[in-house]
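Could you have a look at this structure, given as structure tokens, before my questions?
One protein chain omitted, others in place.
Let's turn to chain A:
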Amino acid sequence: MTKIIWSKFQVCLSSNPSKPCFVLYFKGVTVMLDCGLDIAQVQHFLPIPVVPGTQISKARSWSPGFEKKIKECSGRLFVDGAFELATPELKILDLSSIDAILISNSTCMLALPYITEYTGFKGYVYATEPALQVGRMYMEELVNYVERNPRTNISSKWKHEDIIKNLPPPLKEAVNPLLWKQCYTKHDIDSSLSKVQVVGFNQKMNIYGCVESTAVSSGYSLGSSNWVIKSTHEKVCYVSGTSTLTTHPKPLEQSPLRNSDVLILSCLTQTPLANPDAMIGEFCVNTAVTLKNGGNVLVPCYPSGITYDLFELLSIHLDRCGLASIPMYFLSPVSDSALAYSNIFAEWLSQNKQSKVYLPECPFPHAELQNQGRLKNFKSLNGKFLKSNDLIIKAPCVMFAGHPSLRMGDVVHFVELWGKHAANTIIFTEPDFPYLEALGPFQPLSMRVCYCPIDTSLDFGQANKLLKDLRPLHLVVSETYTTPPMMAAHRTDLTIDWEPSPFTYSRGQVLSLPVKRKFQSVDIDTELAAKMEPVEVKPGSAITMLTGSLKIHDNIYTLKPLPKDALIGQKRSHDGFNVHKKSYIFGSPNIQTFVDVMTQQGISSIKVEETGSGSIIHLPNDDTLIQVDGDSTHIICEGDESIRVKIRDSLIKCLKKL
């Protein structure tokens, strides 16, 4: 028999609400929602230098006698060991029990290889094609950076509780360092992503016949989605990276998210105090000012996402400022793919961009910028590029380079190279990293530092407005969303405002969600259905009694006619099935009609006696007494069985029957 689990729980495996990882138990299936990697933790590592002989590679061990790989740089402590990444909490869970992983966008899937590889995981992973391809780029870029100048030693002594508590901040504040894992490999990425089943928006995916999951556009990035997980009667919505702003992706689709039993909300803005539009403006102005003064602009960035919008908006701004001749460089091991793929995902773009391919033109203006030579992309700083760099890099310029953590990638080189000159500017746009921490190991710096975080995810105002429209029965949010951010403790408007108060979660916590199931859907077999004779009892309401045999196959319930042999068995003896002949009678008989019918049946000598609430009918010849009292009748028959049957049938004729 299929075990049916009616209740459902949700486990949150990530401590960073912007890099979520949940597990949802729903109708007997176990679904993981996203598997984000808390990449911000790499800030505790010493940057991987691109060229030897810099300040970073000269960093010395912190104190004699202590672990050698803990180094001091610019007055802060950093780990000089192999890079480790903060994965979701996986030990509390049997990964082989997960039936499916639903990915909402490319930034929330970077821990996927940790879950699908070497763990016994045997479920499916669902993601949209762009989320998959962009996610792959992010992973490959990460692996490329980590493996470029490999560090072999893992230092872990410092992670012990007794030691770490005595270390100075910020290293002291590392989140769960004991759970950190070494970066996966290219092979792991390929193997992991080969398990991804590509889905389209609004494609109904059936998971083991129990639930149907559908990705709907969330407007945050290429192919980003929210998920609707539903059965015939229950609906859970998972709202992850979502944006109501107009950028390049296909806009948010709201209507499928409405009226859910439970709505899980994650990935709100990481910078609630910064308005993305204002920040883009500031980014453009600061860039233009620096360039006019002959300085270079360094933009640490991811290879996709908002970076596309930056190319577009900055080039327009530079045109206006008469700086159209200033080159933009895009430096990432996956820059080729990032630019190429952006041109072929028209279906996943805003209407405006989509209509361009009908002309046929490339949807993003950066394709044209590339043709004109205004935007140049490179996979890495190869030797030639470096040594005679002034020949290739035309200063002043704008350099987009990874990785935004400033701990790896070619950006490290440019911070060191350009950091010494006050004319240059570094502009932080990615909200994933605290910029002062990021700059930590490079201090002191002379270059100008601008912080223009652009997070297009929902802010609290937008989220509250959205929730009002979606009207979920119950809301689940991160604990952190119910109190104002630390930076602005008085801003109570920077919280999720929901009545009744939402369910909140924190890392590793298990929540029981109040979804009461009342119905299950079942298919009635045609043959059985053909035999039904519904009776209309009220206008618009009909009823029929139904007996069938219930079959459950692949979690699909079907009601079939009772097998023939069971019916034959019934006739032979009274053993076996008693239910299929059940019939019901309704109402109260009219006494006179009842008497008339009995008379017609040949019963003589009927005496009726009125009582307070009904009647008593005597049949002295047949030794029988009938008590009729509104909706109940008691036939006390001491006579022949045939008499009893006659009375019974007479009474039934006077009643409604099903």
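Convention: a residue touches a chain if its C-beta (ideal position, glycine included) is under 8 Å from a C-beta of that chain, and two chains touch if they have at least 3 such contacts; residues count from 1.
Everything below uses one rule, namely that contacts and distances are computed from a predicted model.
With the options "Integrator complex subunit 11", "SEC24 homolog A, COPII coat complex component", "Ubiquitin carboxyl-terminal hydrolase" or "NADH-ubiquinone oxidoreductase chain 4" in hand, the undepicted chain maps to the protein name "Integrator complex subunit 11" (source: UniProt). Listed residues A:325, A:526 or A:613: the one in touch with the omitted chain is A:526. Note on the undisplayed chain: of the listed residues A:124, A:201 or A:451, the one touching it is A:201.
Between the chain not shown and the residues A:90, A:423, A:559 or A:591, the one that touches is A:559. By the touch rule set out above, chain A reaches the unshown chain at residues 1, 6, 129, 199-204, 214, 232-233, 336-337, 340-341, 343-347, 354, 357-358, 360-363, 517-526, 529, 532, 534, 537-538, 540-551, 557-560, 562-563, 566, 574-589, 631-638, 641, 644-645, 648, 651, 655.
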